[in-house]
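Apart from one protein chain that is not included, each protein chain of the complex appears where it belongs.
Take a look at chain A:
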Amino acid sequence: MKEYFRLQSKILNRKFIDFGLPLLVAYTLLPILFVWFSNFLFAKTEFAGYVYPIIALGPILRMSEPKRNDFLKTVFSRQDYFKLRLVENLICCIPFLAFLIYQRLLIIAMVLLLLAILMARFNMDTKTNFTIPTPFGKKPFEFTVGFRKTFLAFAIAYLLTFISIMVHNFNLGGFSLILVVLVCFSYYSKPENVYYVWNFSTSSKTFLFGKITTCLTNFTLLGLPIVIALSIFFIENVNILIGFAFMCYAYLTAIVLAKYSAYPDEMNLPQAILLAMCLMFPPILIGVIPFFYSKSVKNLNPILHDSN
(Lines give C-alpha, C1' and ligand atoms only; values in the text may rest on other atoms or scores of the structure.)
Protein backbone atom coordinates (compact mmCIF):
# COMPACT_ATOMS: atom_id res chain seq x y z
CA MET A 1 0.00 0.00 0.00
CA LYS A 2 2.94 2.31 0.75
CA GLU A 3 4.18 1.71 -2.78
CA TYR A 4 0.78 2.73 -4.13
CA PHE A 5 0.85 6.10 -2.40
CA ARG A 6 4.50 6.60 -3.37
CA LEU A 7 3.44 6.02 -6.96
CA GLN A 8 0.50 8.40 -6.62
CA SER A 9 2.76 11.14 -5.30
CA LYS A 10 5.15 10.52 -8.21
CA ILE A 11 2.24 10.86 -10.65
CA LEU A 12 1.12 14.08 -8.96
CA ASN A 13 4.65 15.50 -9.09
CA ARG A 14 4.93 14.62 -12.77
CA LYS A 15 1.63 16.38 -13.42
CA PHE A 16 2.94 19.53 -11.77
CA ILE A 17 6.17 19.36 -13.76
CA ASP A 18 4.28 18.76 -17.02
CA PHE A 19 2.13 21.75 -16.13
CA GLY A 20 5.31 23.79 -15.93
CA LEU A 21 5.26 24.24 -12.16
CA PRO A 22 8.43 23.53 -10.16
CA LEU A 23 7.51 21.29 -7.23
CA LEU A 24 8.52 23.83 -4.60
CA VAL A 25 6.31 26.48 -6.20
CA ALA A 26 3.46 24.00 -6.64
CA TYR A 27 3.46 22.86 -3.02
CA THR A 28 3.72 26.46 -1.79
CA LEU A 29 1.10 27.80 -4.15
CA LEU A 30 -1.45 25.05 -3.71
CA PRO A 31 -2.28 25.69 -0.01
CA ILE A 32 -2.25 29.45 -0.59
CA LEU A 33 -4.68 29.13 -3.50
CA PHE A 34 -6.85 26.75 -1.53
CA VAL A 35 -7.14 29.12 1.43
CA TRP A 36 -7.69 32.11 -0.90
CA PHE A 37 -10.44 30.28 -2.81
CA SER A 38 -12.11 29.07 0.39
CA ASN A 39 -12.06 32.56 1.90
CA PHE A 40 -13.35 34.01 -1.36
CA LEU A 41 -16.22 31.53 -1.48
CA PHE A 42 -17.22 32.11 2.14
CA ALA A 43 -16.97 35.88 1.71
CA LYS A 44 -19.11 35.89 -1.43
CA THR A 45 -22.03 33.74 -0.39
CA GLU A 46 -23.69 32.66 2.79
CA PHE A 47 -24.41 29.30 1.14
CA ALA A 48 -20.73 28.49 0.84
CA GLY A 49 -21.11 25.96 3.63
CA TYR A 50 -23.32 23.88 1.36
CA VAL A 51 -21.39 24.43 -1.85
CA TYR A 52 -18.06 23.64 -0.17
CA PRO A 53 -18.73 19.94 0.61
CA ILE A 54 -20.04 19.44 -2.93
CA ILE A 55 -16.70 20.74 -4.25
CA ALA A 56 -14.88 18.47 -1.81
CA LEU A 57 -16.82 15.44 -2.97
CA GLY A 58 -15.83 16.07 -6.60
CA PRO A 59 -12.40 14.36 -6.48
CA ILE A 60 -13.77 11.65 -4.17
CA LEU A 61 -16.44 10.86 -6.75
CA ARG A 62 -13.77 10.66 -9.43
CA MET A 63 -11.92 8.12 -7.35
CA SER A 64 -15.05 5.96 -7.19
CA GLU A 65 -14.67 5.20 -10.88
CA PRO A 66 -15.26 1.42 -11.24
CA LYS A 67 -12.54 0.69 -13.83
CA ARG A 68 -9.85 2.13 -11.57
CA ASN A 69 -11.22 0.39 -8.50
CA ASP A 70 -11.65 -2.94 -10.26
CA PHE A 71 -7.95 -2.72 -11.06
CA LEU A 72 -7.11 -1.93 -7.43
CA LYS A 73 -9.23 -4.87 -6.30
CA THR A 74 -7.17 -7.20 -8.48
CA VAL A 75 -3.94 -5.87 -6.96
CA PHE A 76 -4.78 -5.58 -3.25
CA SER A 77 -6.49 -7.80 -0.76
CA ARG A 78 -10.05 -6.89 0.15
CA GLN A 79 -8.95 -5.39 3.45
CA ASP A 80 -6.08 -3.39 1.97
CA TYR A 81 -8.32 -2.15 -0.82
CA PHE A 82 -10.84 -0.63 1.61
CA LYS A 83 -8.05 0.81 3.74
CA LEU A 84 -6.54 2.36 0.67
CA ARG A 85 -9.83 3.87 -0.53
CA LEU A 86 -10.51 5.23 2.92
CA VAL A 87 -7.07 6.85 3.21
CA GLU A 88 -7.42 8.32 -0.29
CA ASN A 89 -10.82 9.82 0.46
CA LEU A 90 -9.60 11.23 3.78
CA ILE A 91 -6.52 12.81 2.19
CA CYS A 92 -8.80 14.49 -0.34
CA CYS A 93 -11.25 15.90 2.19
CA ILE A 94 -8.87 16.85 5.04
CA PRO A 95 -8.18 20.39 3.74
CA PHE A 96 -11.91 20.98 3.30
CA LEU A 97 -12.65 19.52 6.74
CA ALA A 98 -10.04 21.79 8.32
CA PHE A 99 -11.54 24.87 6.71
CA LEU A 100 -15.09 23.87 7.69
CA ILE A 101 -13.95 23.40 11.29
CA TYR A 102 -12.21 26.79 11.12
CA GLN A 103 -15.53 28.24 9.96
CA ARG A 104 -17.18 26.43 12.91
CA LEU A 105 -19.45 24.51 10.56
CA LEU A 106 -19.02 21.35 12.59
CA ILE A 107 -22.17 19.55 11.45
CA ILE A 108 -21.31 20.04 7.77
CA ALA A 109 -17.76 18.88 8.49
CA MET A 110 -19.13 15.75 10.15
CA VAL A 111 -21.44 15.06 7.19
CA LEU A 112 -18.52 15.48 4.77
CA LEU A 113 -16.36 13.13 6.82
CA LEU A 114 -19.13 10.57 6.96
CA LEU A 115 -19.72 10.76 3.20
CA ALA A 116 -16.00 10.38 2.53
CA ILE A 117 -15.90 7.24 4.69
CA LEU A 118 -19.08 5.83 3.16
CA MET A 119 -17.91 6.48 -0.38
CA ALA A 120 -14.84 4.37 0.23
CA ARG A 121 -17.23 1.41 0.22
CA PHE A 122 -18.95 2.25 -3.09
CA ASN A 123 -18.14 2.58 -6.76
CA MET A 124 -19.91 5.09 -8.94
CA ASP A 125 -20.99 2.85 -11.77
CA THR A 126 -20.65 4.97 -14.88
CA LYS A 127 -21.17 2.00 -17.18
CA THR A 128 -24.90 2.31 -17.31
CA ASN A 129 -27.27 1.66 -20.16
CA PHE A 130 -29.22 4.78 -19.28
CA THR A 131 -28.31 7.68 -21.52
CA ILE A 132 -28.74 11.07 -19.92
CA PRO A 133 -30.68 13.22 -22.38
CA THR A 134 -28.90 16.39 -23.43
CA PRO A 135 -30.00 19.38 -25.48
CA PHE A 136 -26.53 19.42 -27.05
CA GLY A 137 -26.60 16.04 -28.81
CA LYS A 138 -26.79 17.61 -32.26
CA LYS A 139 -23.43 19.34 -31.92
CA PRO A 140 -21.04 17.01 -30.11
CA PHE A 141 -18.84 16.86 -28.21
CA GLU A 142 -17.77 19.33 -25.51
CA PHE A 143 -21.21 20.25 -24.22
CA THR A 144 -22.72 16.83 -24.98
CA VAL A 145 -20.14 15.04 -22.85
CA GLY A 146 -19.78 17.85 -20.33
CA PHE A 147 -23.49 18.23 -19.69
CA ARG A 148 -23.84 14.51 -18.94
CA LYS A 149 -20.95 14.65 -16.51
CA THR A 150 -21.99 17.83 -14.74
CA PHE A 151 -25.76 18.15 -15.08
CA LEU A 152 -26.05 18.14 -11.29
CA ALA A 153 -24.04 21.36 -11.18
CA PHE A 154 -26.70 23.03 -13.33
CA ALA A 155 -29.43 21.75 -11.06
CA ILE A 156 -27.50 23.32 -8.15
CA ALA A 157 -27.02 26.57 -10.10
CA TYR A 158 -30.73 26.84 -10.87
CA LEU A 159 -31.58 26.00 -7.27
CA LEU A 160 -29.23 28.74 -6.08
CA THR A 161 -30.91 31.18 -8.47
CA PHE A 162 -34.28 30.21 -7.02
CA ILE A 163 -32.97 30.65 -3.46
CA SER A 164 -31.42 34.01 -4.39
CA ILE A 165 -34.82 35.21 -5.58
CA MET A 166 -36.55 33.85 -2.48
CA VAL A 167 -34.12 35.52 -0.07
CA HIS A 168 -33.63 38.53 -2.37
CA ASN A 169 -29.87 38.11 -2.57
CA PHE A 170 -28.55 39.26 -5.96
CA ASN A 171 -24.99 38.18 -5.15
CA LEU A 172 -26.10 34.60 -4.72
CA GLY A 173 -27.84 34.79 -8.10
CA GLY A 174 -24.63 36.14 -9.59
CA PHE A 175 -22.76 33.25 -8.01
CA SER A 176 -25.11 30.76 -9.71
CA LEU A 177 -24.19 32.30 -13.08
CA ILE A 178 -20.49 32.08 -12.15
CA LEU A 179 -21.04 28.41 -11.35
CA VAL A 180 -22.49 27.82 -14.83
CA VAL A 181 -19.52 29.61 -16.47
CA LEU A 182 -17.00 27.66 -14.39
CA VAL A 183 -18.63 24.38 -15.32
CA CYS A 184 -18.57 25.38 -19.02
CA PHE A 185 -14.90 26.36 -18.53
CA SER A 186 -14.16 22.83 -17.38
CA TYR A 187 -15.37 21.43 -20.72
CA TYR A 188 -12.37 23.03 -22.38
CA SER A 189 -9.70 22.13 -19.85
CA LYS A 190 -8.45 18.99 -21.62
CA PRO A 191 -7.39 18.65 -25.23
CA GLU A 192 -9.28 16.14 -27.35
CA ASN A 193 -7.54 13.38 -29.29
CA VAL A 194 -5.93 14.80 -32.47
CA TYR A 195 -8.18 12.52 -34.56
CA TYR A 196 -11.17 14.64 -33.63
CA VAL A 197 -9.58 17.81 -34.93
CA TRP A 198 -7.96 16.12 -37.93
CA ASN A 199 -11.40 14.98 -39.10
CA PHE A 200 -12.58 18.51 -39.80
CA SER A 201 -12.40 19.55 -43.43
CA THR A 202 -12.27 23.24 -42.63
CA SER A 203 -9.64 25.93 -42.25
CA SER A 204 -8.22 26.60 -38.81
CA LYS A 205 -10.06 29.90 -38.63
CA THR A 206 -13.43 28.34 -39.51
CA PHE A 207 -12.76 25.53 -37.04
CA LEU A 208 -12.06 27.98 -34.22
CA PHE A 209 -15.00 30.16 -35.17
CA GLY A 210 -17.25 27.08 -35.09
CA LYS A 211 -15.92 26.02 -31.68
CA ILE A 212 -16.42 29.49 -30.20
CA THR A 213 -19.91 29.87 -31.69
CA THR A 214 -20.98 26.47 -30.34
CA CYS A 215 -19.58 27.29 -26.92
CA LEU A 216 -21.28 30.67 -26.68
CA THR A 217 -24.60 29.40 -28.05
CA ASN A 218 -24.70 26.48 -25.65
CA PHE A 219 -23.67 28.64 -22.71
CA THR A 220 -26.49 31.03 -23.62
CA LEU A 221 -28.91 28.12 -23.52
CA LEU A 222 -27.72 27.17 -20.03
CA GLY A 223 -27.26 30.65 -18.61
CA LEU A 224 -30.31 32.37 -20.09
CA PRO A 225 -32.83 31.01 -17.55
CA ILE A 226 -30.68 32.46 -14.75
CA VAL A 227 -30.17 35.79 -16.54
CA ILE A 228 -33.89 36.13 -17.32
CA ALA A 229 -34.96 35.19 -13.79
CA LEU A 230 -32.49 37.60 -12.20
CA SER A 231 -33.44 40.38 -14.65
CA ILE A 232 -37.07 40.05 -13.67
CA PHE A 233 -36.55 39.90 -9.92
CA PHE A 234 -33.56 42.25 -9.66
CA ILE A 235 -34.55 44.79 -12.31
CA GLU A 236 -32.38 47.42 -10.59
CA ASN A 237 -29.28 45.31 -11.32
CA VAL A 238 -30.07 44.49 -14.94
CA ASN A 239 -27.14 46.59 -16.25
CA ILE A 240 -24.70 44.69 -14.04
CA LEU A 241 -26.21 41.44 -15.24
CA ILE A 242 -25.91 42.28 -18.94
CA GLY A 243 -22.32 43.45 -18.43
CA PHE A 244 -21.57 40.29 -16.50
CA ALA A 245 -23.09 38.09 -19.22
CA PHE A 246 -20.86 39.76 -21.83
CA MET A 247 -17.85 39.20 -19.60
CA CYS A 248 -18.79 35.53 -19.49
CA TYR A 249 -18.80 35.42 -23.30
CA ALA A 250 -15.35 37.02 -23.40
CA TYR A 251 -13.95 34.56 -20.82
CA LEU A 252 -15.44 31.58 -22.64
CA THR A 253 -13.93 32.78 -25.92
CA ALA A 254 -10.60 33.08 -24.12
CA ILE A 255 -10.78 29.56 -22.65
CA VAL A 256 -11.66 27.96 -26.01
CA LEU A 257 -8.73 29.75 -27.63
CA ALA A 258 -6.42 29.03 -24.67
CA LYS A 259 -7.08 25.32 -25.13
CA TYR A 260 -6.10 25.37 -28.79
CA SER A 261 -3.18 27.72 -28.17
CA ALA A 262 -1.53 24.82 -26.32
CA TYR A 263 -2.96 22.10 -28.59
CA PRO A 264 -2.27 19.19 -28.95
CA ASP A 265 -0.71 19.50 -25.49
CA GLU A 266 -2.68 20.24 -22.39
CA MET A 267 -2.94 23.86 -21.26
CA ASN A 268 -0.08 24.63 -18.93
CA LEU A 269 1.49 27.44 -16.95
CA PRO A 270 1.60 30.24 -19.59
CA GLN A 271 -2.09 29.79 -20.46
CA ALA A 272 -3.02 29.47 -16.77
CA ILE A 273 -1.13 32.65 -15.86
CA LEU A 274 -2.73 34.62 -18.68
CA LEU A 275 -6.20 33.36 -17.79
CA ALA A 276 -5.64 34.17 -14.12
CA MET A 277 -4.48 37.66 -15.06
CA CYS A 278 -7.63 38.09 -17.15
CA LEU A 279 -9.76 37.07 -14.18
CA MET A 280 -8.06 39.63 -11.99
CA PHE A 281 -7.95 42.40 -14.59
CA PRO A 282 -10.55 41.76 -17.35
CA PRO A 283 -9.38 44.49 -19.81
CA ILE A 284 -6.34 42.27 -20.51
CA LEU A 285 -8.76 40.05 -22.44
CA ILE A 286 -8.56 42.53 -25.33
CA GLY A 287 -4.94 41.55 -25.84
CA VAL A 288 -5.08 37.96 -24.64
CA ILE A 289 -7.88 36.79 -26.96
CA PRO A 290 -6.05 37.77 -30.20
CA PHE A 291 -2.82 36.33 -28.78
CA PHE A 292 -4.45 32.97 -28.02
CA TYR A 293 -6.18 33.11 -31.40
CA SER A 294 -2.98 33.50 -33.42
CA LYS A 295 -1.26 30.74 -31.42
CA SER A 296 -4.28 28.47 -31.92
CA VAL A 297 -4.29 29.02 -35.69
CA LYS A 298 -0.57 28.23 -35.76
CA ASN A 299 -1.12 24.99 -33.82
CA LEU A 300 -4.13 23.88 -35.82
CA ASN A 301 -2.74 24.59 -39.31
CA PRO A 302 -0.55 21.45 -39.48
CA ILE A 303 -3.33 19.23 -38.16
CA LEU A 304 -6.00 20.63 -40.47
CA HIS A 305 -3.48 20.92 -43.33
CA ASP A 306 -4.36 24.57 -43.63
CA SER A 307 -1.59 26.49 -45.34
CA ASN A 308 -3.04 29.97 -44.59
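Quick notes on this structure:
Assume a contact is a pair of C-beta atoms (placed from the backbone, for glycine too) under 8 Å apart; a residue touches a chain by one contact, two chains touch by 3 or more; residues count from 1.
We adopt the following convention: contacts and distances are computed from a predicted model.
The UniProt record for the undisplayed chain lists the protein name "ATP-binding cassette domain-containing protein", from the options "ATP-binding cassette domain-containing protein", "Branched-chain amino acid transport protein (AzlD)", "Response regulator" or "2-succinylbenzoate--CoA ligase".
Of the candidate positions A:T74, A:T131 or A:N239, contact with the unshown chain belongs to A:T131. Here one chain is not drawn; of A:F170, A:F200 or A:F244, the residue touching it is A:F200.
Think of the hidden chain as still there; on chain A it touches residues 126-129, 131-132, 137-141, 144-145, 148-149, 192-196, 198-202, 302, 304-305.
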